[in-house]
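In this view, the complex is presented without one of its protein chains, the others remaining in place.
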Amino acid sequence: MPGKRVIIFGGDPAGLTAALEQAEAGNEVTLIEPSPSLGGGRISQTRIVAEDAAMEDPNLEAVRLHPNIRVVTNARIEKVKAANGSFQFRVRRRTPRVHPEKCNDCKACIRVCPIHMYDDFNEGLGFRTAIDYFNPKTGEYNIFKEDMPICQATCPANLDIRSYVGLIADGKYAESLAKIRERLPFALSIGRVCPHPCETACNRGVVDQPISICTLKRFVADWEMNNQVPAPVEVPDSFHKERVAIIGAGPAGLTCGYFLAKAGYKSVCFEALPEPGGMFRYGIPEYRLPTPTLMHEINWILSHGVELRCNVRIGRDVSFEDLRKDFDAVFIGVGAHKGMKLQIKGEDMEGVIDGVDFLRDANMGKPINARGKVIIIGGGNVAMDAARVSWREGFDEVHILYRRTKREMPASPWEIDAAEHEGIKIQYLVAPIEVLGENGRMTGLKCLRMQLGEPDASGRRRPVPIEGSEFVVEAETLIPAIGQRPDLAFVPEGSDLEITRWSTFAVDQETFMTNVPGIFSAGDVETGPDIAIRACAGGRKAALGIVRYLEAKRGSR
Amino acid sequence: MAEKIRIGVFVCDCGSNIAGYVDVKELAEYSRTLPNVVYVKENLYTCSESGINEIKAAIRQQNLNRVVVASCTPRTHEPLFRGTCEEAGLNPYLFEMVNIRDQCSWVHMQEREEGTNKAKDLIRMGVAKAALLEPQESIKSEMDPNALVMGGGISGMTAALALANRGYQVFLVEKQAQLGGLLLKLDKLAPSGADAAAFAASQAELVQKHPKIRLMTSTEVREISGYIGHFKVTAASGGNRDQFGVGVIIVATGAQVLKPHGLFGYNGKRVITQLELEDLFRKDAFSAGNVVMIQCAGARIEERKYCSRICCMVALKNAIQIKERSPGTGVRILYRDIQAYGTENEEIYRRAREMGVIFINYDVSNPPKVEEEKVTVAHQLLGRELDLPADLVVLSTPLVAGEDNEAISKLLRVSLDENKFFLEGHVKLKPLDFATDGVYLCGNAHYPATVREAISQALGAASRASIPLAKGVMTVEPIVSTLVDEDACRGCGLCVALCPYGALEIVRTEKGRKVRVIPVACKGCGVCAATCYQHALSINSYTDEQIGEQISACLEAQG
Partner (left out) sequence: MQYTTDARIIRIMCTGRVDPTMISDAFLKGADGVMVVGCHFGDCHYITGNYQGKIKVGIAARALDYVGLNPRRVFFGQCSSAEGERFVKLVTDFDRGIRELGPLGTGDRLPLPDLKEKIAVAHTALAKEKIRWVVGKFTEFTTQGNKYGERFTEHEMWRTLDTIVMDEVATHEIMRELRRGSASVKTLALQLKLPSSHVLKYVLALQRRGFAELAGIDGTSPLYRVVEQKVA
């Protein structure tokens, strides 16, 4: 009977013994060891003793010589698939970066290596260098290359934060900005509005405070704008003849157009609203991102060769099919502009206006009937923005009702603090159950008090109503801000486009192409409501996907 | 057993130049007390005939094996005194110079005592270093008696012909299929009015027929290694690669014309460049009722600060051409400043005015606007906008650095200026040489030049290049890097990457990978010695020990 194939993880003495036993039983053994050498913890401990006295497990030699054992060091299991009693493993092996035959164990590399890290082969007791050996007996040198820094890994756009912050420290502002713009054209805007997950992750926060990554980005971008330094426009001498249609001039669409232009493709950006910017322009209040600043940046992006056509709604002014015919590829970045309904009685009464619509009206300068008391429902940043804008519009009282507690609030803590500081009253553990009114006009809101129960799918504790706790709040205006969804009305009926149950497009996460070749999508319409930099990151990746698509198409012709 | 050190110190009065401010007698007395000093002499002028003879006599009679002169600057006098030592039979590198003029008498005129004390310190330091000096032999290297000329424009052809006519083999490499470069795109040449294409053709013919020139068109230089006397060149044409060795290299790769996309509504049809205008002349296709020329189109602006220098003359030349072809055509030149230096150019300018060409000054902050059928310009003196009729607008665009310049600069390890033009070794002292020995430049590769200037520069560069070729042997000062401790060298290549001259290389030896110094290419800057973590490299006459000894001698009193 032919032997079975056995995989063993870990080359410590137990793993070695198991491997030998399995091999002796006639099985084909693969031994996977994450560190560079077999032997487990004991090997590294032997360093504390003199090298000559380093103990070696006799099994080590036996394993090395056994014909049925294949040893894979420097390797980790990435994925396991099990089916019908057999397993499939995907193993990732670190690149060996030192040639074992050329290495003569002179230790010169260790002596000069400038990179110090905690010796994770020795329980972090001492330091090791980036190039190091593991086993004093066998040598086996290798370089252990870490992945990107935590801030860069956390950033949805993977901005090279390490470099651009360092360049600012060097006083090389233009170079720093160029570094940012390798991956993000919206330094001015993102530098103002980003909730900067990178700073939350920043290792410096463990020591004292995180590096002010976001503000530093704003600083270099402001430096350029305020000093009238001409922002470089670097595009190829000639453009390819293919053209791309971009639906939606928001963070995703404009970023996509920018990177398309850099790759030598002209694009036409269709915007349904009168001005470009998407959520930057119509979702984020003026006090957080002034329109002139935003327009300064957008005009610079457009100057790369992105044509803008505002007041053109796809599906109304131009049909989606025409776009597909007239352009070689289509990018959809229409965002998520449709507010979610509270699903309570009386919601269609006059005086109830959705948070996204409210912010858009305020940003467009439409007159707002800011009288009496306004209630905002929700605990996200849109709710905070709506509340703070309401306060600025002149409502007499602004209340936020949230059905959980401050701990569960998804809004950025500094936004909550700022709202409270400005005089906005936040009531926790309250949920609306009915809009009250007379003659179709709202006069108040019936609410219910809540308490926290078991955690739900989102990991937050589920609010549970307290029976008999109903009460009425009198108010003239109600702004629900409990989430948005994309408005996909422009997609023709019977289209092949795959749409998820959250009304978003399903795309390939590498190319950002939808299931229909030539149609790409990114931003909130692909991710659901999310932060701006994720939309920018998607726009960039989609642009690269479009370039690959067009090149492949040209090549196949 | 090492020979006993016998140092002679010569203190120079320099008339009253030194003696007037420093107590030279005391210096001489002091020098006698210094270790290893066996002879001291004060001279009125050490560099005079008698002073020189005194040094020679002392070397012979006193058996001096080190000489220290305390006088003026080594920049001017070191070669003289080294020569003196050599004539007296002493290795010239056993000589050390102490500068008590520039560093004492000149800068401490009011402080005789302190200045004298400082001079004593300097002499003590010089003597200390001299004791450690070692004899050096000049480095000689044979020259490959041939040259590479990169670029087959007028500069390259001229330089190649000049060198070939002197009898040296020349490899002329041109990227394009045809010789002539920018000349091929021109119509007439100012001020002679000669036909550019015909001139290019006649030069090309000479080049093609010359037995000493090996012409390689449609060819690019891919790799260059080595140093003066022995450059190894790899050129590629299509898929074929060719390798040859040369002694010197002339860079004559020219420049390119800026295509003014996005400037003044440039479209190549109604708004064209001067070159495209000359193309119309050559095809005899020029016809226009009113022409407006705009100078400095894309030059002397924020992103391209320099003046391309030749465009004014080109505009004048072409304006006259238009007037000669069709006197009724109105020609207006909108300029910021007109460059028409020298008698001939000024004469052309005057002639253009006489022929009715109108010159209108414009301000860069309010540039002309090109519209349908007209150009609007704010007149500086009238203080109002003028509408100029125009059915043809000609932009005078600058020459910009060749697109290959960065690649070539890396191949040759030579510098570029901020505009990516090639940078000469020194503005005044080496205008046609690069800082790297054996590499020369001429023509537009350096900076926009007229045809005449390009030719003069090419002749100059060829002349400079023929100096080492004529000598046949390179003699280099032996103040160069040496691998003093071969065992210590680990062959890591740290120094190789930092050497500005490519004078270091890693070679395989019996002892493994080791660095090797190419003395002819080395200039002795010392970066390698200051970098080596094994302290395996040193610089002749500037060793760590010698400099350390100077530091010690300097601070002896402090201890």
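Think of it as A and B in the order they're written, each chain with its own count starting at 1.
The definition used in the following text is that a contact is a pair of C-beta atoms (placed from the backbone, for glycine too) under 8 Å apart; a residue touches a chain by one contact, two chains touch by 3 or more.
This is a predicted model, so every value here is computed, not measured.
Residue B:L498 is the one among B:V38, B:V257, B:L459 or B:L498 that touches the chain not shown.
Contact with the undisplayed chain is limited, among A:I110, A:A201, A:I433 or A:V516, to A:I110. Residue B:I539 is the one among B:V246, B:L263, B:V394 or B:I539 that touches the chain missing from this view. One chain is missing from the display, and on chain A it is touched by residues 47-50, 106-108, 110-112, 114-116, 125-128, 145, 162-163, 166-167, 169-170, 172.
One chain of the complex is left out; on chain B, the residues touching it are 74, 99, 103, 106-111, 114-115, 117-118, 121-122, 125, 415, 435, 479, 487-488, 490, 494-495, 497-498, 500-501, 523-527, 529-535, 539, 542, 544, 547-548, 550-552, 554-555, 558-559.
Throughout what follows, only the chains that are shown with their structure count from here on.
Rounded to whole angstrom, the centroid-to-centroid distance between chain A and chain B, based on C-alpha atoms, equals 53 Å. On the side of chain A, the complex with chain B involves touching residues 106, 108, 112, 230, 237. Contact residues on chain B toward chain A in their complex (touch as defined above): 259, 261, 302-303, 490, 492, 533.
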